[in-house]
Structure formats: C-alpha cells, structure tokens
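Since the structure comes first, as structure tokens, the remarks are kept for the end.
What you see is the complex with one protein chain gone and the rest in place.
Chain naming follows the written order as A, B, C, D and E, and within any one chain the residues start at number 1.
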Amino acid sequence: MSITILGHKLKNLPWEEKPKDCLEPVWRYSKNPLITRETVRGANSIFNSAVVAYKDEFRGVFRIDTKELVMELHSGRSEDGLSWNIDQERIEFNAEDPEIGRFVYGYDPRVVFLEDRYYVTWCNGYHGPTIGVAYTYDFERFYQLENAFLPFNRNGVLFPRKIKGKFAMLSRPSDNGHTPFGDIFYSESPDMIHWGCHRHVMSPTAGWQSTKVGAGPIPIETSEGWLLIYHGVWTSCNGFVYSAGVALLDLERPWKVIKRSKHYILNPRMPYENIGDVPNVTFPCASLQDPETGRIAIYYGAADTVTALAFTTSEILYHFLQEHSY
Amino acid sequence: MSITILGHKLKNLPWEEKPKDCLEPVWRYSKNPLITRETVRGANSIFNSAVVAYKDEFRGVFRIDTKELVMELHSGRSEDGLSWNIDQERIEFNAEDPEIGRFVYGYDPRVVFLEDRYYVTWCNGYHGPTIGVAYTYDFERFYQLENAFLPFNRNGVLFPRKIKGKFAMLSRPSDNGHTPFGDIFYSESPDMIHWGCHRHVMSPTAGWQSTKVGAGPIPIETSEGWLLIYHGVWTSCNGFVYSAGVALLDLERPWKVIKRSKHYILNPRMPYENIGDVPNVTFPCASLQDPETGRIAIYYGAADTVTALAFTTSEILYHFLQEHSY
Amino acid sequence: MSITILGHKLKNLPWEEKPKDCLEPVWRYSKNPLITRETVRGANSIFNSAVVAYKDEFRGVFRIDTKELVMELHSGRSEDGLSWNIDQERIEFNAEDPEIGRFVYGYDPRVVFLEDRYYVTWCNGYHGPTIGVAYTYDFERFYQLENAFLPFNRNGVLFPRKIKGKFAMLSRPSDNGHTPFGDIFYSESPDMIHWGCHRHVMSPTAGWQSTKVGAGPIPIETSEGWLLIYHGVWTSCNGFVYSAGVALLDLERPWKVIKRSKHYILNPRMPYENIGDVPNVTFPCASLQDPETGRIAIYYGAADTVTALAFTTSEILYHFLQEHSY
Amino acid sequence: MSITILGHKLKNLPWEEKPKDCLEPVWRYSKNPLITRETVRGANSIFNSAVVAYKDEFRGVFRIDTKELVMELHSGRSEDGLSWNIDQERIEFNAEDPEIGRFVYGYDPRVVFLEDRYYVTWCNGYHGPTIGVAYTYDFERFYQLENAFLPFNRNGVLFPRKIKGKFAMLSRPSDNGHTPFGDIFYSESPDMIHWGCHRHVMSPTAGWQSTKVGAGPIPIETSEGWLLIYHGVWTSCNGFVYSAGVALLDLERPWKVIKRSKHYILNPRMPYENIGDVPNVTFPCASLQDPETGRIAIYYGAADTVTALAFTTSEILYHFLQEHSY
Amino acid sequence: MSITILGHKLKNLPWEEKPKDCLEPVWRYSKNPLITRETVRGANSIFNSAVVAYKDEFRGVFRIDTKELVMELHSGRSEDGLSWNIDQERIEFNAEDPEIGRFVYGYDPRVVFLEDRYYVTWCNGYHGPTIGVAYTYDFERFYQLENAFLPFNRNGVLFPRKIKGKFAMLSRPSDNGHTPFGDIFYSESPDMIHWGCHRHVMSPTAGWQSTKVGAGPIPIETSEGWLLIYHGVWTSCNGFVYSAGVALLDLERPWKVIKRSKHYILNPRMPYENIGDVPNVTFPCASLQDPETGRIAIYYGAADTVTALAFTTSEILYHFLQEHSY
Partner (left out) sequence: MSITILGHKLKNLPWEEKPKDCLEPVWRYSKNPLITRETVRGANSIFNSAVVAYKDEFRGVFRIDTKELVMELHSGRSEDGLSWNIDQERIEFNAEDPEIGRFVYGYDPRVVFLEDRYYVTWCNGYHGPTIGVAYTYDFERFYQLENAFLPFNRNGVLFPRKIKGKFAMLSRPSDNGHTPFGDIFYSESPDMIHWGCHRHVMSPTAGWQSTKVGAGPIPIETSEGWLLIYHGVWTSCNGFVYSAGVALLDLERPWKVIKRSKHYILNPRMPYENIGDVPNVTFPCASLQDPETGRIAIYYGAADTVTALAFTTSEILYHFLQEHSY
C-alpha cells in the first residue's frame, strides 16, 4: 500500500517536519500566518491564493481584497516560497475582446503549468461569477481567454495535463450569492475555449462537507490516481465553516471517485483561522509537491484574511484515505 | 419601415385573422386551449411544448407532466398543426454514454431544423437542471448528445443556422429551485458538444420582466435581425406571473439587442391562463411562420396545464417594437 | 387479485356510478361542491371536514372558518350524507383541565367509531398546533382528553380499532407555519392519553407528493391491509398544490407500507378546487365505505373553501395500486 | 344606537338596494366589475382607485398599470359615478423641485376635498415607496408637494378636515418588498409639508387581518367617530389574501380606536376577485356617502386587475361594529 | 428567605471559591476549558455533555463530534469530576427493536439517577431529531428504550424523581434545522415509554432569551421548588448567542413557573466561549450539587467546541431570582 507522486523533483519545497506529538495528517507552518495584509499597501486581506514552482523559484497569483473590499488578483514572486514580493497593482489581463477583458472582480485563483505555459483560472465577474481563464509565460504579461462557462460558477481548477487529448477542468456550479449548495463537476475542452462532456464528480455528504464541496489545489498526479485536496462547508447556526478533505480520482476518468475522506484533514482551530473577516475558514488553493520525498506544502486562505501554509506527505494522505474514507 | 421573414414558405400554417376590435399585437386562437390533458392518457398536463414544420405536416416534442407529476417529453404529429396525435410513451433517447442517457426528467423542449436534421433542446435533469441536446430525423428515433452546459440552466434555444461557422444557443443560467433571477446568454459551439464564447444578451428590467427573462421559440430570422419572442416574469405577492415580449437581435452578433419590447405582447388573462396547476402563466415555446405572408403562429403553455395557440405577423411585431421598446 | 373491505354493511352510502368516459380511479359527485359557506350563517368557508355513519344516519364534525377567519369545529347531522344540517355554534368541549379545554383554534377534524364511542381528533391550538382528542356518544356532548402529542403536529388520524391491544394513530409532525416538510408517523397508546412507540411510516417522494404527505380519512381495514387515502403536496412557484393518493399498510404493523401510489388519485382541476381562499387544494378528511359493494365515498375539502364529494371502490383503488405504485 | 354621517348631501350617489337574501353587511354592484382594462388603451389593469364628488358630477384618480406593468395615476371623470371617462395619459404633476416631481411610479391613490381643494395622496416612488401628496382644483392640473414621509410607506390617507388645527394623515410604514407586516399610524402637519406627532393606531390581530392592515377610503366623519374602512391581509400557503373591515376612531384623537371589526365586511369570493394578476384581493380605496340616507358606495380594486363597486349604509356598518368587534 | 437543596450529600464536589471581586452569580473554573478535543483521539470537539455522581466517583456521557463532524455519545469516568477518562468509541446502545437502536446521530445528553438506575436522554436522530432514552447501571452497558416523542424535539431533560407517580420530562419541540423558536414543555409517562399530559412551561421573552429557551441540567430539587438552569438564545445579525438563566418551578406541578430570571447568569465572554466551531455559546447540560453546602458545579459546553465548568450556590441563585426575575 504505497503511492508515488508523478512529475519532476522540486528541490526547494518549503518544509517543516511533523511535530512529535501531532496526530493529524496535516500540520501547520510554525510561523503562520504566512502572508498578511501588511505585505501589500492598500490590501484589506490576502488569502485564497495560488503559488507554483517557476524555474528555481516560485511565482504566484494572489487574491487581494482592497480596502474598498474589491476582490483583485495580483502577481507575486518568491525565492523560497515563504517570503513573497507581491505587486502593488492588480494584474491587467490582455484580452482580444474588451467585453471579456473588462475587470469587474477576480478571486480565488489557481495556477498550473500545462504543456508550455502557466494557466490561471479564477472566479471572474461577468454578469455573475464564472471561471476566468488566462495564461502567462512569465507572470508579467497575462493573456485572458474566454470564460470557460456560463455563470454561475466558482472554483475552476485545471488538471496539469491533458486527459485523453483534452484539457480538463473541475468546477463548482453555484448561484450569485452565498451559495448554500455545491457539487464538483468535470468538463473537457479541445481548445481551452469550448467546454463540454460535463460529468458529475461528487456531492456534499455529511458533517463538515454537508453544505457544499469544491476543488482546492491543482490535482496531484500519483501512481494511484489524482490526489485532490478539496474544501467542504458545514452550516452552523452562525454561518459557514470551511474545512478541507482529500480524495483520490481515477487517472483517466477523473470523475470516478476512488476514495474520498470522511474526516477532514484540516479545519479552523487556530486564531488566524477562527477570527477575521469571515471566521472559521480554511480554504486550500494551491500545493507544491516533491515526487522524490512525497512532501506536500499546502497554501490555504484563513478566515478570508490571511494566507497560511501547512504540510503533509502523499503517504500520509494515502493512508488517511485508507482509514477514513467513504 | 418593413421586415421580411427569411426562409421557406410554409403553406399550411395554422391561422385565424385578427378580430376586428382587437388592439393587441397578438390574438388568441378561438378554440383555445388547443391541447389538454385528455389528449394523452396518464397526462396531468401538456404545456410548454415545441412544434415544427415537417415535410407537409407538423411534428412536435411535448412536455407532459404525468399523474406522478414527473416531467416527460413525448413525440407527436399533426397534419394541420391543430389536431395532434401524441405518443402515450415518453421519448427514449439513445445515448452513447448511459450516464448521459439516464432519464431523470425533461421539460420545456424546443425543436429546430438545422442543416440536415431536427435538434431538440430541453431542460434535462443531470444533478440539477441543465440543457439536454438530441437530434432526430423522423421524430421516431432520437439521439442524445452531451448536455450543453453545466447545471444549472434552463430554456436552451438553438438558432436555426450556424452563425459565423458555429452552432449558437441562447440559454438562461439558473439555480436548482424556483429561480428568482435569470438573464439570457449566448454561447457558441463548433461541434454541438463543446460550448464557449459565452456572451450576455439581456437582463430583467422592470414590470412584467423584472424578475427573470428567458428565450421562447426558436429565433426567427428576418431582414432586420433575429426576431426573438421571450418570456418575462414578475413577482407578485402571490408568486410569479409569466408574460411574453419580443426583441430584435443582431443577425451576426445576436448578443447585441437592437430592440426590446417594453410592453408585453401576451400575458395571462384568459381562464385557461389564470387558472391551473400554476396560475398566471403564458409561456411560448415554439412558433411557425410563413415568409410569404409574414404570419406567425405561436404555441404557448398556459397555467402550466394546457397548450394554447396565438397569432401575429412579423409586421405587427416589428411595428410594436418601434413603438414600445427600450 | 382482489380486496375486501372489513366491517359492517353501510346501506345508504351516498353514491353515483362512474361516468362512462371517465378513466380516473376517483370520480366527482355531479352536484359538487357539496357544502358551501351559505350552509352556516357566519361561515367564511366549510372544508376539510369529517363525516361518519351513525345509526342509520350520518354525523359529522366540520371545519368552519368564521368571517374572522378563526378555525372552528361544528357538529352536524344528515340523513343521506348529502344534505347537512350543521350547528351555528362551535362545539364546546368538556375538559377536566381548563388549560386543555381552552379554545384557541381547531381544524381539519377526523372522526372514528372506536370500541364504544366516536373519537374526534383535530389540529388543536395549544402553544402551537398539535393533535386534540375528544370523544362523543351522540355528537351533542363532546369530552376532550389530553392532547396526544407535543406541538407541532397536524393530521392526527386514529385507526378504527386497537392494534395489538393499543390505540394507534397516524400523525404528521410539523412546525408552526406553512410547514414545507412533513412525514407520516405511527404512534401507540394504552389509554388514549400517553403515546409512544413512534414509528416512521412514509416520507415525501417526488412530483405531487414531493413537499409533504399526511394521512387523510380514517384508514379502511381490508383483507389486504389498511387502505390509506392521504394527501401530498407539491410546491409550485406560486405555492402549494394539494393532491391525494392511496397506500396499503400492513394490518398488524401499519408503519410497514405494502404499496403506495406513485400517481395521484385526485388533484385540483375543477373550478371549486382551483379557485377559493387557497387555490389548488383537494384535501380528503373522511370516507364512508360499504364492505358489501366495496363502494367508497370520499369527503374532501376544496380550495380551503368548500366541501366536496367523490367516489371510488376498493377494487379500483386496489388495482390502481398494483399499476401505479412505488 | 344610531349614527349620522356628517357633511353635505350627495344626491346622485350610485346605489343599488340590498338583495333580499343577502346577509352580509356589504353587497356588490350587480354589474361588477365596474371598470376594466378596456377602458383605457394601453392599460393592463385599472384598480385600487379613488373617486370623489365634484360639483354635480364625479372625478377620480385611477391606478393604471400599463402593459409594461408600470404603475401610473390617471385622471378621470364621470357624471354618474358608474360610467367613467379616463385619460389615456398619466397625470403629469407640477412640482417646484424636479427631484420631487420626477416620475418613478405612483399607485393606490386616495382623493379628498379639504378646505378649498382636492388633495391626492398615493404611494410614490422616491428611493422606495413613500406617500406622495398633490392637490388640484379641477382634476386637470395637479400640483405636487413634498412627500409626506421618508420611505418606506404606503396607504397614506388624509382626513377630510383639519383636526385641532392640523392636517392629519393615516399611513402604513412598510419595507421595500411584499411587506409581511404593517400597522396603521396617525401623523399631523401644520402645513401639509412637515409631519410629526406620530401615533400608533392599530396593529394586525388575527385571521383575515393577521399579517398587516392599512387604511382604505378617506375616513367618514359621523356622529359617533370616524368610520374607517380598512384592508387586512392574511397569509395563506399560497400568498396574501386581502379583505376589508371597518373601525370607528375617536373624532378628536383619531388614534384612539373605539371599535374595530373582528369579522371582515368584504372578502374575495367573486371570480373577478379570486382571479387576475393577483388572485384573492379586495382592496377599498374610496367611498361616496350621503348624510341624508346614510348610503355608502365603496370603490375597491379586485384581484389587482379591475375596479369594483359595493354598497352599504352607515347604520349597517355601525350595527355590524356593535356585534362583531374587538 | 432561604433555600435548601434536597437529596444526598456529595462530598467530593469539584469546587473553587468565588473570586473576591466577582459580582456575578456564577464564576468560572480557573482552569477552563476543562475538556478539550485532545482528550479523545479523533474528536473534533467535546461539549454539551452530562456528568453525574456515581458511587464515590463520577461518570458521564459526553457529546463528541468526530472529525467527520458526526455527533456521537461517549461514556466517561472520573474520580474528581475534573480529570476525565473518556472512551475512544461511542456508546453502542442495546435496543430491542433494531429500527430504534440504529445509530444516526446523538447529541446534547443529560444523565440522571432515577429510582434504581441512570437514565440518559439525548437528541437522537430518527427521521429528524427527537428525544432518545436509555438507561445504564454501570456506564458500560446501555439499554435504549423507545424515543420519548415524535420528531422534532431537542433538550429532553428528566426530573430526578417521579412526580405524582409518573416519570416527568421537560423538552423543547423544534423543527429540523437551526430552529428559530422554542418553548419548554412538560410531559408525563407511567412507564418511560408512552408520554402524555403535555403542559407548556415557558416561552422566549426578550433580550438574551428572545429566540428560544431550553432546559439545561437535571432540575435540582429544593425546598422552594425545582431549580432549573436553562439556556436562552438571542439572534444577533451574525447568528445565535446562547446564554444561561435560572428558574424555579413548582415542586408538584413543575409547569408552573414560580420565578424566572430576567438577567442571564452566564453568557459568552471568555475566548473559549466566543471562539470555536460556533462562536458565542455557553450551554449548560449538567450540574453536581451538595445539599449540605448548597454548592453547585455547572458543566457547560462552550462555543460548541469544549467543555467548561462554573460554580455557584443555591443561595446565590435563589437571591438572584428574587432580584432579577419576571
């Protein structure tokens, strides 16, 4: 019973060893929160952001809510994945059709290296939230494509390679408010513009994932399937609580769920997760992983206010899935 | 100031002349309701259905709610468009992937002849309502394609020809209940499977169309643009009221609205429209038109219970749009 | 495949033969509505009422909403079950404890002959709706017992005999408003005061019975099980629609459902059912049946405004259940 | 026990004698509905309108919803109070400040002769519904004053004379939707511009008046107090039902309720009241009365679609209040 | 003006003296929170739990939400009432009827010694929340009886002795969500199976107890009546806030409220009460008391996350009730 992450070695992955007395599958970075509002002048908060390996360094696209509370995407760079230099100005996307390029709001980005470039997907305002798509080679210039779907949609997450010759994306159809429902679906595209062959992947079940579920970081390709870290929402009498779980999806038919965690792997329990603009949120948007060691660093938004970091390994998640799954 | 319907002559269009004292742009068939539950054994109601010219006759796909109140699609045929013979059994779609072909519910169909076959679109149950797509050559065997969009969507209406080389569809993104919002969007597809290049067409405005709007019959190609009959919803303290209006869309960029009616052209005021399973609904789903005379016959659901028929001409609608438009 | 109603012959059951062209399992009385507001001075409406055989005549307890729109119970008598003489004043229940006897409101009564007397159950206002219980020997003097359950509850329906030595009741737990949910439960009592051994009987399913279900008339004992006519509610965009179905329950363990109709047997389609204080309601509360002929007369409220009558037979319902059941 | 209407004789009051078998305090005009959409070209509906005696004739301000479903006020005239000639165009109010005069919507007018002119009050759109005020001498030119109150308010009804030297108005504070609450308040003004000394008059109670209450026609001054016909709303599972009741208010301190009807005097039960744009609405907005005979003609909107007429007398209402009051 | 707790001396009651500067009637344990998630492997949280004296030690039934967020009951033991050893596995109840014994969820337990055994009541999942009942002699084996009531019910609390020969229970009828209403009722049973003679005890009033109220620990028998510590809920714009109050109920007719606190005795103000899975919750479920000294130790859940402890005396509560009561 073992698992191997597929892909290239990532030598300078941010990492801390698991504390001795920790019984959890995921442990937090000792210097959390990693990124706070002070990092960018004019920021109300920095959270739900995506980082990616880039040459020997790291790059990222960050959700920044301004002091107007407008949701923006900013580009950032880091040598070690811990200390980040983030642009003061939001990304200005180049788009052929100005109707598509017109900025309304952008949030909860994901970034993936796919074939020859980095793709960014995010929740893009176009007569309601939908999935914006853009690419960049250098995190300086970004080229915006057509929105993948009709509104209303959130949490669009690309797979890191084509599947059976087509681009593939997970997403969560929603409505235009604080959506109290949400399933994960799978869609395909021959050209990153037109999407179809939609398949249902998974629904809310119970407990921490009883209200809605949505894909988190880019799925991690492993010997056993796609390792998907996802968020689940529970509705208390005082609002939503966002936790995180893990699932294993079939490699070639990713809408087939092999395993899915019954228990959460991460939930709000630290002050920076319990307190902030939206209390009780842990929301993973990105991970870095190293095939050689199986180490995984998870970047997650906390309390819709700050960005935090946590660690695990593919082995730990895999064993967790054996024990605590549906 | 004149308008011409494009396309082939339709010689046996159902028709009644406008009553002398009628001041309205649309007048009802004197023998309404046209189709009632008695037509099909086991039917609770027959409404929101689509008819189309077929050789020298007519064919249709009908929404039938059973006495279980399950929404089904049935095939039907008629020589004169008035007297209909409707199948007792629902359409069994042939689909390559059984997950797509599995029947949950189907309602509010539209039918269009496009290139070499008849396409049916409808609100299809797949983990929520979305747009089902199928085709038939003979209204006997129907072949189901992939759902066009992710849930949640309703009122998917194809254009009767490719636009700039792509299939084109209007639809209304929704949620999974009695959606209290709804805009019309335009989407394109190279292959009737993958859809993209989504464009916003129109939003609710005020009065009878203040809650939501959705495309009705297949857009009618005219010399001045696509003539679109659509429904609009107003929310009274006792629920939704469905009326109908008309718009003119740009021929090559149909998401550009040239004119849009400020006044309704049809609203619930007859007993069979005010009374039934859902009081106060007039919901057009199909039209037949004759380019030579400009005559248009509109089939519409009434009170979510029966199918009714009304008449107008392209000239009348065009002049109405000059006088009562935004 | 046959069914026999158990019990005593009822010679003067109100009856009309099934119309020739009628394909439905239940047909309406040709002189519906049977009882209207004119019957009782000061009545706004008379509906959802219970009748029962009494000696060679009939007696009943009637829901009357006054012109204040207060819900009251009135006693009534009839020789033929068709023409009713109803008291102008509401029933004044005698109760040992004045806190229980205090009148707040009473509605939707059921009446059953059980052992040596007639029991009345109804929706009784006691800090919210719950199930009131009383008995009478003569429909003149009524003796109120303890409420069967804690609020919130509606549609309490007694079985016409003890089951395994205990009184038995169906009911539908609810909340204190226009409850948008509702299952039928079964409860037992050794003394008609203390109730326990609660068992779940059935939940809403789909279509016409997708929002809530509740027991209607007193279950009819047959050779095949308890024949239960019940109501089901569907939520349209304009509110609730109340239809009726039928089920067969196990004789000794009545919470075990043997058959349950997928199709409704009665739904709102006549003007007096579609129009009134609450449009689109057919709500059966009582039946009279004759073991010898299998004839069943169903009394039902229509549009929360009038009382109507319909007919069927045990054979027809039984065959209907074979064909249109879950 | 007797009552006298104060004021000038009204000789040509529209009138029909009470039908012999009628037990109700108010009886309907035999030719109802009085005014329908055909009266004004472009009207969707004409209802909730106000009429007033004018010289030897009658004048009125009418609520007309256009086919856009925009709510407008139109001026009208009649010789007999039955046959009405209504302007095709809405009233254009003259206002000093264009911000006040800007038309958004206007509905549910009341008209009163006060001192030397006719005042019109209505629900006026100014950043939400509030009470618009205007006056006219001739029903040709109307002069708009300041809105009486801040939003959100509806059903502003002036008293026909100053009380203790101040203008006096009843109104019903509300919110900006289908307000599910509503009490009647009393306010005073020295100049018809500034309003204060607000007093609570009455709240919803139970039954037909359990959701909200609002003043109807101009209060009728009598020897026993102000006779106020008002509407009350009950919330069924299918929406609001509007009935009418009557109250007697203290002459000099009109916020003191002397009597208030427990029973309604008018409720929806005719097809034109049960069916229409908003089913189940009877909504009185005006009355004509003759001191000599005590006759009262009540104009009321029915089903938010048509205007209807009903009759009563001050004696009948007064005796009704003795018998059916809180 | 004095009060005596009835019952047996409890010598090793957990206790801390009231801090000098404390003006409150209840003071917190200095080492709060008493029990945290680390106590039980796999626990997300431990709160709203019941403890009871057992021989010279203590036993308890604990609400544990797992990392799946399933609500479970676990058995625990302690020598001093402070340091607890709690089972890793949930209690498996023995039930005669497997339909009753089937585990769905269990939460908010109460435990009472009654006659010869310990009874446990809790919120038990059976087609909605209702009151589960079980007994144990040793906190090792538990025997489940019938659910006391139909759904929907929560906070079932037994009295520690029969009253007039019958078992007696307080409970709070609810609905199936985050119930925004809730009164306390009293019910009786001759056999712990069948329940009846339901009486209303108290409703929400204002302020901290304006949304709902529910019984907390087992009522404490005193010379002056039953001392009932209960919770009350206030709805802020950010959700529910749970505080605690105290009432005195008549000894023989416990639905008669002698005194009821207008002020809360405990409300959320410590970090472990303000922050957690559900912020702003203090929810007492159990108390230990010593007749000799009048000392009372209150166990309460905090923020739906941890278990905390607080202290008071019967004298203090009694005087508080004299000063701050309705």
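In the analysis below, a residue touches a chain if its C-beta (ideal position, glycine included) is under 8 Å from a C-beta of that chain, and two chains touch if they have at least 3 such contacts.
Since the model is a prediction, treat every value here as computed from it, not as a measurement.
Although it is not drawn, the missing chain touches A, D, E when the whole complex is taken into account. Only one of D:101, D:128, D:160 or D:271 touches the absent chain when the whole complex is considered: D:128. When the missing chain is restored to the complex, the residue among D:24, D:108, D:188 or D:273 that touches it is D:188. The chain omitted from view is touched by exactly one of E:42, E:190 or E:271, namely E:271. Although one chain is not drawn, the whole complex shows that of E:29, E:234 or E:283 it is E:234 that touches it. Within the entire complex, the positions of chain E that touch the omitted partner chain are 23, 206-208, 210, 234-239, 241, 262-264, 267-268, 271, 274-275, 279-280, 324.
If you put the missing chain back, the residues of chain A touching it would be 41-42, 44, 65-70, 178, 238-240, 275-280, 304.
Listed for chain D, the residues touching the missing chain in the whole complex are 99, 126-128, 130, 146-153, 171, 173, 175-176, 181, 183, 185, 187-191, 193-200, 203.
Heads up, the rule we're going with is that only the chains that are shown with their structure count from here on.
Taking the mean Cα position of each chain as its centre, E sits at the greatest distance from chain B. With each centre defined as the average position of its C-alpha atoms, the distance from chain C to chain D rounds to 42 Å. Centroids built from CA atoms put chain E at 55 Å from chain D. Across the assembly, chain C contributes 238-239, 275, 279-280 as residues in contact with two or more other chains. Taken as a graph of touching chains, this assembly has some other topology, since it is neither a line, a ring, a star nor fully connected. Chains touching one another, given as pairs, are A-B, A-E, B-C, B-D, C-D, C-E.
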